[in-house]
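In this view, the complex is presented without one of its protein chains, the others remaining in place.
Labels A, B and C are assigned to the chains in the order they are written; within every chain, residues are numbered from 1.
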Amino acid sequence: MGNFVFDLIGKNIVAALVICIIPLVFILPYALIAILGELKIGAWMQDRVGPMRTGWKGVLQPVAEVVKLLQKEDITPTIANKPLFNLAPFIVFIGAFAAFAVLPFSEKFIPSGINLGLFFVFAVGSFAVIGIVMGGWASNNKYSLLGAMRSVAQIISYELPAGMVFLSIATIAGTLDMQTIILNQSGPIWNWYIFGGPQGGAIKFLFIPFFVILFIVYLISSLAETNRTPFDIPEGESEIVAGYHTEYSGMKFAMFFMAEYANMYVVSAIIVILFLGGWSSPFGTSFMDGPIWGIFWMVGKAFFFVFVQIWLRWTLPRLRVDQLMYLGWKVLLPLSIACFMAIAFLAMIN
Amino acid sequence: MERKFIEYDFGRVDSERMRLNVGPQHPSTHGVLRLEIELEGEIVTDVIPHIGYLHRCFEKYCEQMQYPQVIPYIDRLDYIASMNNEWPFVMGVEKMMNIQVPERVEYIRVIFAELNRIANHQIAVATFGMDAGAFTPFLYLFRDREMILNLFEHTSGARLLYNYFWVGGLAHDVPPNFKDTALNIIKTVRATNEEVMRLLMGNKIFVERTVKVGILPADVAINFACSGPVLRGSGVEWDLRKAQPYSIYDRFDFNVCVGSNEIGVIGDSWNRNIVRMNEMEQSCRIIEQAIAQMPNEGDVREKFPKKVRPPKGEIYCSAENPKGELGFYLVADGGNKPFRLKSRPTSFVNLAVLPEICKGYMVADLILILGSIDIVLGEVDR
Amino acid sequence: MVKYFKDILLGFWTIMVGMKITMDHLFQKKVTMQYPERFDPIDTGFMPDNSRNKLFVDIDDCNGCGGCERDCPVNCITVETVKTVPSDGPITIKSGAKRTLWVLKHEIDYSKCCFCSLCVESCATSAIFHTKEFDYSGYDRNELKHDFVSYSDEEKQKKLDNFVAYQIVKKQEDAAKKAADEAAKAAAAQITK
Partner (left out) sequence: MLEALFYIFAAMIIGSAAVTAFTKNILYAAFALLFTFFGVAAIYVLLSADFLAISQIMIYIGGILVLIIFGVMLTTNVSIVDIKEGFTGKTSFIIAGIFSAITCIFFIYLAFKMPFINHAPKDVKLPNDSTIKPLGKLLMTNYLLAFEVASVVLLIAIIGAAMIARRHDD
C-alpha cells in the first residue's frame, strides 16, 4: 500500500503522512463498531436489549459515547504529576497504533511491508506498559498505582508465552514477515498453521495438537496483554475501582479506551495471521479470493476473534494476581516451550 | 505512613505498608461501608471497618412510634429481605398481646418469608459473582428476582418495602392466582439456579478464586455470634427454623445446609456461597409443601386488634432471616408506643468477623470475603 | 502432575460450558421492557389494584378527624380544621355523615411520604387513597407538597371568622343562659325558702 500511495502522491512528506493516517482511518470506525458490539452482545447475552435510544435500535450509541467523552471536562487532579499524567494516554495509544503499521489487510494492502512485522508488533507492545506505568504513577492515586503495578507484571509475564508462539510460527514459516507467513498458508484450508501448515506432507497431521495448543496459548496470552476479562485485573472495577485510569476523564480516558479496542483488533489480527491464514480465503485460491476479498476475510476473521473476546468478557469471572502469574509462568510458558520444541522438530525434518 | 522492617533470612527488607481507603464510594462495598485497610504489596495486613454512614437512629425513633408505625421502619433495616424483617417484630408483639393468628396467615407468612429468602440469596450470589468479575449471572438472577418482586407487588402493593406483616394478620389477602404464580417462580428459580451452578459456581476460575479464601473456623464464628449462612458455611448446623421452630416451621420437611469439605475448605467463601445456593432449593421445598397444605379460605385481617397496646413486659423474639438471626428485644410499658426496641441486626454482627478472616489475603480476596458475608448497610448502620 | 493436567483440562472445560450458556442466551428472547413505551399500568396489569403510589384525598369526603396525620410514621400529612357553625346549614360529607369540621388544609408532602399505606388504613371514610400515578417530580421540594383543599383564602378566612363570631355569640348565649339558669336557681331557692 505504501508503494501505491508513493506512486500516487510522490515520495514526499505528504505521502508519508497519508500512510500514517490510514490505520487511524481504520481504527476510528472499527472502535465504534467494537464498542457497539460490546454493548449489544453483552446485553443480549444477559437477556437485555442494550442501548435502544440513540438511532435505530441504538446503533448510534458509540457515537454518542465518543461525543460525550469529547465534550466532557478534562479533569487533572491537583496533586497529579501533570506532564506525565497528560503524556501517558498518548504513549499507550502509540503502542496500539504503531502495530497497525505492519498489519496486512490484503495481498496488496499493507501500510508497511517490513520484513520483521511480527517482531515489530511484539516490540511496540511494550510501549503500552510504559504508558500504563506513567499514567498509574502520575495520577497519584493508590488504586492507580496498584493497577499500574499489576498491569506491568501481567503484560511482561504474558509476553513470554506470546513470544514463544511467535517463535514457533517463525520457525516453521522461516520468516518474520507477515505477508510471507500468510502467503505460506494460502491455498486449501489445511494449509493454515492451525492445521499444521503447508509443509510436511502426511506427517504434519501428527503435529496438529501442538499447533492447536499454541493457538489457545496465544489466545489466552493475548487476552492478558490487552487487559481483557478474565485478565482485566489491572482495571478490575470491583477491586481497584478502575485501575490505572481511575483519575482519567474526557478525551484522555477516550485515548485509553481507544487503545484498548485497537489492541483487541491487533491481537485478533495476529491470531488470524499466525494460525488462520490471514487474508487468504478458506475455499482455496480459486474461490472468493483476491485483494478485495482478502480485506473481507482478514477483517472478518479478526472480528470473529474480537467477538470471542467480548464473549469471554461476559462469561467469565476475573482471576487473581497470583493465579494469573501461575497460569502465565507455570502453565502457558511450559506448554508453549514444549510445543515450540515439537514444531522445531517438524521444521527440522522438512 | 508507618514503616516496618520485616525480617527475612537474607537480611532486612525495608518494606513500606500502604494505607488504603476502600469505600465509602468504592464500587463493591455493598453500600456505604468504609474499610480502612493496610497493604503490604497486595497482601492485606489489617482491616478496620468504619460504619455509620447510613445511621438513622432506628431504635430511638421507634420509641416515639406507635407499634404499627414501627413496621415501615423495620422494612428499611435489611431492605432486600423486608418480609423476613417484619416477622420477628410482629411475632413478638403478637406473643405479648396473646394473639393467635389464623392458620392461613401463618402459611402465607411462611411462603412470603421463604420467597424473600430466595430473593435475598439471589442478590447475595449475584453480587458475589460480580465482585469476582462475572457480570452475567448477576442479571440472570435479577431477572428471576423480578418475578418474586412482582408477586410481592401484586400482594402488598410495593416492590421493596412491603409493610405487609401486620400485628394480628396481613395487610392484604393474596391475589387469586397466587399459588400458580408461586409454583411458577419456584420452577424458574430452580432452572436458573442450575444454570448459575454451571456458569458461575462451577467455573474453575471462580472456584479457584473462592476456595480457601477467608476461612472462618467454626469456633471463631460462634465466638463472634455469627449466624445464617456465614455460620452454616463453617459447618455449624444452626438454623432457628429447626433449632427453635417458630410459627409453623415444624410442619415442613427441609434440611439445614452446611458447608462441607467437598470442593473447598469448611468455612471459606465458596462454602458460604454454596450454602446460599442450597438454601434456595430448601426454600423451594418449603414453599411447595406450604402451598399444598395452605387453607384456601379465611380472612387474613380477622384477628387485627383494635388498638395495638401490648401489656407491660418485655420479650425477645427472633427469626431466621436470610442473613442470619434477626431479633428484636421489645420493652412495653402498656402504652401504644414501645418503651424500648433493641434490634439484633444480622449484618452488623456478621460484619464484625471481617477483620478476623481477611488478614493475609489479597485485596481482590478482601472484596470477595466481604461479598461472601453478604451485608446490607441499612441493617449495619440502622 | 496428574492434578496439574486435570486442573488445566477442568478449567478449559468449565470455561467452554460457561461460553455455551452465554451463547444460548445470546439468541434467547429478551426480557427488558422498554419503560415509557411499554408501560401502561392499568391496561397491561403491571400495576396491581392495591399498589401504593401517589396519595389522593377526596376532600369532600374528609371529615377532618386527623387520623391520617396521627398515623403517619414520617409526619408528611398536615391537617388543619375549624368547627362548623349552625349558620352553615345542615352539611354532610359525601358518604352522608354529618360534617362537624371544615378542613382548611390537608397537605401531603410527597417528598417525605414513605408509601406505607397506614393513613389509608386509618381513614374511616376512605377519603384518602392511593392513585395509579407514580412518576411525579418537581424542580423544587415545595412543588412536591400538595394541598387538597381548594377553598380560597377569603373562604377560609370567612370560615374562621364565622367560627370566631359563633364563639362570641355562643359565649354570650352561654353567659345569658348561665345567668338565666342562676336566676332560675335563685328563684327556685327563693321559692323553697
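Definition applied: a residue touches a chain if its C-beta (ideal position, glycine included) is under 8 Å from a C-beta of that chain, and two chains touch if they have at least 3 such contacts.
Remember, it's a predicted structure, so these values are computed and weren't measured experimentally.
K.L.:
Looking at the full complex, which residue from A:84, A:325 or A:338 touches the chain that isn't shown here?
P.N.:
Answer from the full complex: A:84 touches the omitted chain.
K.L.:
Looking at the whole complex, which of A:134, A:167, A:181 or A:214 touches the chain that is not displayed?
P.N.:
A:134
K.L.:
Which of these touches the unseen chain: A:60, A:116 or A:308?
P.N.:
A:116
K.L.:
Please identify which residue in A:66, A:103 or A:124 touches the non-displayed chain.
P.N.:
Among A:66, A:103 or A:124, only A:124 touches the chain that is not shown.
K.L.:
Which parts of chain A are in contact with the chain that was left out?
P.N.:
12-13, 16, 81, 83-84, 87, 91, 114-116, 119-120, 122-127, 129-130, 133-134, 137, 145, 149, 152, 156, 159, 176-177
We adopt the following convention: only the chains that are shown with their structure count from here on.
K.L.:
Name the chain with the Cα centroid closest to the overall protein Cα centroid.
P.N.:
Located nearest the centre of all protein C-alpha atoms is chain B.
K.L.:
Check A-C against B-C and say which one is joined by more contacting C-beta pairs.
P.N.:
Ranking A-C and B-C by C-beta contacts puts B-C first.
K.L.:
How far is the middle of chain A from the middle of chain B, if each middle is the mean of its Cα atoms, in Å?
P.N.:
44
K.L.:
Touching two or more other chains, which residues of chain B qualify?
P.N.:
136, 140, 143, 199-200, 203, 205, 208
K.L.:
Could you check chain C for residues that touch two or more other chains and list them?
P.N.:
15, 18, 21-22, 25, 31
K.L.:
Please give the residue numbers of chain A that touch chain C in the complex, ascending.
P.N.:
It comes out as residues 41, 43-49, 52, 311-312, 314-316, 331.
K.L.:
In the complex, go through chain C and note every residue touching chain A.
P.N.:
8, 15, 18-19, 21-23, 25-32, 34
K.L.:
Please give the residue numbers of chain B that touch chain A in the complex, ascending.
P.N.:
Within the complex, chain B contacts chain A at residues 18, 20, 26-28, 42, 129-136, 139-140, 143, 199-200, 203, 205-206, 208-209, 362-365, 367.
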